[in-house]
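Only one protein chain is missing from this complex, and each of the others stays in its spot.
Then we have chain A:
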Amino acid sequence: MVNVLIVEDSRISREAFERHLSASPEYFVIASIENAANAEIACMRNKIDLILMDVCTVDDESGLVAAAKIKRNYPHVKIIIMTSMPEHSFIQKAKDSGCDSFWYKEQGNISLLEICDRTMNGEFVWPDNSPTIIIGLAKSDEFTDRELDVIRALATGYRYEEMAAVLYMSPNTVKYHVKNILQKTGFRSTIQLVAEVVEKRLVLPKY
C-alpha cells in the first residue's frame, strides 16, 4: 500500500485526483492539502510514501520550494510535480529540487495512475519540453534560454541596469535581447510583451 499526500489548491482537481487514485487498491490518500508549506510537516512521522505536488499553491507557496526541502530531509519520499502552467522553467527547477517525476495535468498523454505506478517502480518520468504557446507572432520554443531569462526579468519588473546585474550581462546586451524579443513577437513595447507572457503563463515570477 502506497500512502499518498495530495498538495493541490483547486478543490475540483483535488477531488478528481482522489477519485482516480481510489480506483486502484495500491494507493491510499492519507491527506489532501492546499498549501505546499504544510507538506514537509506531514512527512515528519514517515507515513508518506508519495506526494503529488502542485507548483502554484495557496498563499503563493511554491510546490517546487517545498519539494526541494522535503527531498533534502526525507529523500525516500517520492515526489511527482504536477502543473497545468506552461511556465518554461518549472521542469528544470523540479529536476534541480530532486523530484522523481513531472506531470502536465491537462496534457492527457499519460494517466495519473500510470505516472504514479511508474514512479513508485523507481522510474523517473519527465516530459521532453514544456508545452509550446504562442506569444505575439512567435512560438515560445523560438526564444533562446537567454531571451527567456530576459523575459522573466522584465516580468519581475526590473529596470535594464538591474536586469544587467542579475543576469550578469551588460545593459547593452540586455537591450539587444529585448530588441530581438520584440522583433520576434512583433510587439511595440515591453509592456505588451509582459502582459502576454503573464496572461499565457509562460513566466510566473513568484514560483
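Brief remarks on what is shown
Here, contacts are C-beta pairs under 8 Å (C-beta built on N, C-alpha and C of every residue); 3 or more make two chains touch, one makes a residue touch a chain; residues count from 1.
Just so we're on the same page, contacts and distances are computed from a predicted model.
Only one of "Phosphocarrier protein HPr", "Phosphoenolpyruvate-protein phosphotransferase", "Histidine kinase-, DNA gyrase B-, and HSP90-like ATPase" or "Tubulin/FtsZ family, GTPase domain" fits the UniProt record of the hidden chain, and that name is "Histidine kinase-, DNA gyrase B-, and HSP90-like ATPase".
Of the candidate positions A:A23, A:V166 or A:A195, contact with the unshown chain belongs to A:A195.
For chain A, the residues touching the absent chain in the complete assembly are 9, 11-12, 30-31, 33-35, 37-38, 40-42, 44-45, 47, 58-59, 155, 157, 159, 191, 194-195, 198-199.
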